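Here it is, the structure, as structure tokens.
A single protein chain has been omitted from the complex, and every remaining protein chain is retained in its original position.
Then we have chain A:
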Amino acid sequence: MEDLSRFKQTYFDESAELLEVAESGLLRLTPGEVDSDEVNAIFRAVHSIKGGGGAFGFTELVAFAHEFETVMDGVRNNTVPVTTELVDTLIRANDLLGQMLAYAREGDPAPAGTTDGTVAALRRHLSGGAPQAQAPAAAPAAPPPTPVYAPTYADDEDDEAGLFGDAMAAIAAARAEEDPVPPGKLRWTIVFRPRSDLLMSGNEPAFMLRALRRLGDATVECHTDALPNLQNLEAELLHLSWTVTLLADADVDLDKINDVFEFVADDCDIRITAEAPPPAAPEAPPPVTDPVPVATPPTVVAAIPEAPKAEPPKAEAARPRPNGGGAEHAGLTSHTIRVDLDKIDRLVNMVGEMVITQAMIAEHVRELPPGEFQELLEGLEQLAQHTRELRESVMSIRAQPVSSVFSRMPRLVRECAATTGKEVQLVTSGETTEVDKTVVENLVDPLTHMIRNSIDHGLEGPDERERVGKPRAGTVHLSAQHRSGRIVIEITDDGRGINRPKVLSKAIEKGLVQPGATLSDEEIDNLIFLPGFSTADQVSNLSGRGVGMDVVRRNITSLGGRIGVYSTPGEGSRFVLSLPLTLAVLDGMVISVGEERFVLPLTNIVESLRPKAADLHGLVGKCDVMMARGEYVRLVYLHQLFGIPGAVADPTHALVVLVETEDGSRLGLVVDEVLGQQQVVIKSLEANFRRLDGVAAATILGDGRVALILDVAGLREMSRHMDSRAPRPPSPPVAALPAPALEPV
């Protein structure tokens, strides 16, 4: 029972992926230019969901999937024309299939009539097309469905037959000449040669033969030539093979026959050939839509997986995209495995522990007298290298291409375009860029928001665009790339750009900016990230609830990312997201303040220096600034922000670490000492406690002690709060905070 539920889980997992495949295929389906590979992919996806569902007895799901599949089959055969309405119906059907799966997963029956509307819509499309989509033999003029197995009447001799050159198939072909197939029927010749250990896996060939008989009029021949003599006979092995000649109605297709062998496909060699009645019309044109090279007159052969020791998979090469039922089986040879995420996470944690232990050993070794223990040092050096490689390999397991997020966006754009009445074209690039799974998952919401925002606020309506000399359809470009150890995602639109006067007046109206304040263009652009800011005159369905861009920024920041906007009025806007590739490890600089040690993310650090007294200035009694490389930067005293006693207060005796926040603004962090650079494993503070201002996360240093990882942007916010409270910072500790300052240990 437990095993079955595990299979079910796998089925649902796979179905979710298949739904995505189908959806992205459907979205690419354009009227007029039907890509048969795409159509086949969609068909296979739906078919696989149906097949698996059947195995678990989800009858409602199967019934609906069947309707869906029938229409897809029609599309595949060119009997159902691809129109915009059809695509819409199919997308809806795909959604509904997802719902049906959800019901099946929960074990609930779907509410009565759930599928009625969509089924009716599907059937309408079907009746618009040619009536007998499934019966090529009855309608020989229609292009044959899937030429891999369907009869075709190409008149040139095809040497593909030699590939499967098999005595039994030849016999079948010979028989075809003397015994013509009656009209409206198909004669299938099924050569079923199980591997000798088939019985070990609990399969019973007799059941399969019986199942075949149910499909039509079957004649079974048993081949006993491989049977050893009695003294060599091993009773537990199977030595028989069979040839079944099945005279079936035209609605029995290859899939139905393959279904019989579904569970043994890997353990046997099956060849299935079909033979149609002699053509009524002497010649039909060779298939135009999908000229798959396995058309042999008058019989077409489909080989399902080669027996392990059979000839090299030449047949596969000849048919790069096998159609129909064979495809799922062919796909089984892929070199991937499915692993529970928990297992990988455990591995990641373990490697994290190892990094810590290794740092700990390194710390102790440093205290040994130099010159001795040379071998130990070398060994340690190697260990460090291996650890790093191991860590990278493990991280790469968790890495996923961003395409899983990007692929959801066409749908969104389609819907947004429909709601706003704008014409939008989405261009994506860099879909294969890989990043940690957690990052990928957390990208969905921000990207959804931002693309909506670009369409709703950025792009103009088609008429307005025409007036200003732009193409009617606006373009939104979504791209991803790796850049200096981070992933950078850009969303560019060619719309009207940020309306700065409007943004500014709105910000003043909402009290976010003082009236009369002078802001640079860049500062104005960045106002849109402030909480509670929304410029939409009307609250639209899409965006404009004022929860847009500030939430986006918060999401991105919580991932350790940054976001920026660059806009040119009249030409468009560009949003740039930069995110760490992994959330598990970070290159950091260990610093000390008083007795405490902290880690600063290396990506934030510009440089560290010890200022001279002449470089330091007070600024309107509010804070200290320092001249660094021709620029004034504000000083932030970490010991004040965090209330740490015993720290060096005078910057000329301490160190200033120049850090840069996500929007490029700099500040000087005053710390006691910089202890060194180190890779640290990011540990959650929230898992057992809570988030703290100015702290991004925590980590464990080489001595086993916890150190907090600083959040530079958060520190800047805190220091702003402090400026507005304290008259002049250097002397008094953080008086207004509720807790007494931390005391010395």
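As a convention for this text, a contact is a pair of C-beta atoms (placed from the backbone, for glycine too) under 8 Å apart; a residue touches a chain by one contact, two chains touch by 3 or more; residues count from 1.
Just so it is clear, contacts and distances are computed from a predicted model.
**Student:** The complex has one chain missing from view, so what does its UniProt entry call it, picking from "Lipoprotein", "Chemotaxis protein CheW", "Sugar ABC transporter permease" or "Cytochrome c oxidase subunit IVB"?
**Tutor:** UniProt lists the chain that is not shown as "Chemotaxis protein CheW".
**Student:** Which of these touches the unseen chain: A:30, A:59 or A:684?
**Tutor:** Considering the complete complex, A:684 is the one touching the chain left out.
**Student:** I'm checking contacts with the chain that's been left out. Which of A:116, A:251, A:392 or A:693 qualifies?
**Tutor:** Touching the chain that is not displayed is residue A:693.
**Student:** Going by the touch rule given at the top, which residues of chain A touch the chain that is not shown?
**Tutor:** 349, 352-353, 356, 595-597, 641-644, 683-685, 687-690, 692-695, 698, 700, 704-708, 718, 721, 724-725, 734, 736-740, 742-743, 745
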